[in-house]
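After this line comes chain A, so read on.
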Amino acid sequence: MSYDPIDIALILGKIGLVFFVILTLAAYLVFAERKVLAWIQDRKGPNRVGPFGLLQPLADLVKLLTKEDFRPVGADKWLFYLAPAMAAIPAIMIFSVIPFGAPLTLFSHTIPLQVADLNVGLLLFLALSSIAVYGVALGGWASNSKYALLGSIRGLAQLISYELSMGLSLVPVVMLARSFRLSDIVAAQSGCWFIVYQPLAFLIFLISIAAECKRIPFDLPEAEGELVAGFHTEYSGMRFGLFFVGEYINIIVLGGLAATFFLGGWHGPLLPPVVWFSGKVLAFAFLFIWVRGTLPRLRYDQLMHFGWKVLTPLALVNILATGWFLVLKG
Partner candidate 1 sequence: MQILKDIYALLIGMWTTWKHIFRRPVTIQYPEEKRQPYPRYRARIVLTRDPEGGERCVACQLCSAACPVDCITMQPAEGEGGRRYAAWFRINFSRCIFCGLCAEACPTLAIQMTPDYELCTRDIMDLLYEKEDLLINGCGKDPVYNFYHHAGIAVTQPRGSGGEELSPVDVRGLMP
Partner candidate 2 sequence: MPKLIIDDITVEVAEGTTVLEAAHAVDIPVPHFCWHPALGKAGACRVCAVKLLDGPVKGIQMSCMLPAQDGMIVSTTDPEAVAMRRQVIEWLMINHPHDCPVCDEGGECQLQDLTVAGGHSIRRYSGKKRTHVNQDLGPYIEHEMNRCIQCYRCVRFYQEFAGGTDLGVMGSAGRVYFGRFNHGQLQSLFSGNLVDICPTGVFTDKTARFRARYWDYEMAPSVCPGCSLGCNITPLARCRELLKIVARRNDTVNGWFICDRGRFAHSEVNDPQRPRRVLVDGVETGFDEALKALLLRIGEVEEAYGTGSIAIVGSPRLALEAALLLPLLAESAAAGALCYFIDEHEAAVTQAAVTVLETSQSASMSDVGQADCIVILESDLREVGPMMLLAVRQAWKHGAPVFLVGKAAPLEQTACVSVEAITLGFIEEVPFGIFEKPVIICGTKRSPVSDIEYLARAEAKLAFIFNGPDSCGAGLLALEHEGIAFRSAVAAGKIKGVISIEADIPEELLAGIPFVAALDWCSTPAVQSAQIVLPTTAWVEMDGTFINNEGRAQRFRKVMDPGLPVKGFDPACHPPHIHRSVPPGGEARPAWQLVAEIISGLSGEEIRTPFSGKWERLRSLDAESPGTLIHEL
């Protein structure tokens, strides 16, 4: 199998573009979160750095970079340094399989707006999101701190539990699209979005990704009230920043996936496909922020109860119902 140098250049270009856009977006998502939360709480939010506070993410970055890099006594050095990267990198890698726009045709070259159009894209996503669990687990374990350890144990159990319902909620999508390839799934929704056929699966997926992002109301691994800062208690400076930015990359990526699986990906009338896709992703991000500003944190037993006794059985029933429907339909 040989590659055209132009193809390689294009792929590298797309990777660069994705990296740039996602990191910038993640940084501004932090800013947006602070702003929206402030509005919800009748405050003004950050407005001192630059016009309307727009340079705030830059200031935050400078602050994080210049802070002391601190390692607790007795911490496992390599794992401690590795964990933040393990949390952030898989999140951004998932984006490689997401089609973020209709294929472009330039000079007879068809360029799919997707870094890699794998035929097992969905499985890759599941695999990578499982790897992200390690960031949390190792970060907490390597810190040599009881709060961090408790946070990481909670995180481990929570992520594994909700990964199950997340995976099961995607099975009907695959059954409808008859492919694991994400571009095929998007193509299958050119007529009607899957959310119409699968509202229950969408709901389960939405709840599950909220849990996967460790966002309120599922932020038990962090749980400031009881665990200081959970699994990243002992981190400072840019290592803490990686955990932090990883969370926001996760929001973008999982929002993108939700759009791809249930809201027709880049499909939409009138506006260009990339705009539709970005709009959907940002709508999900806003939803996450809004939920954070509204809901309280679950209790741990409620979280586990909900995952195992409600979401997973519902997802299974949904698969059976979908299969029955497809068989009847022929």
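Assorted remarks:
Heads up, the rule we're going with is that contacts are C-beta pairs under 8 Å (C-beta built on N, C-alpha and C of every residue); 3 or more make two chains touch, one makes a residue touch a chain; residues count from 1.
Keep in mind how these were chosen: all candidates are chains of the complex that A comes from, given by their letters.
This is a predicted model, so every value here is computed, not measured.
One candidate from 1 or 2 touches chain A in this complex, that being 1. Across the complex, chain A meets candidate 1 through its residues 36, 38-44, 47, 290-291, 293-295.
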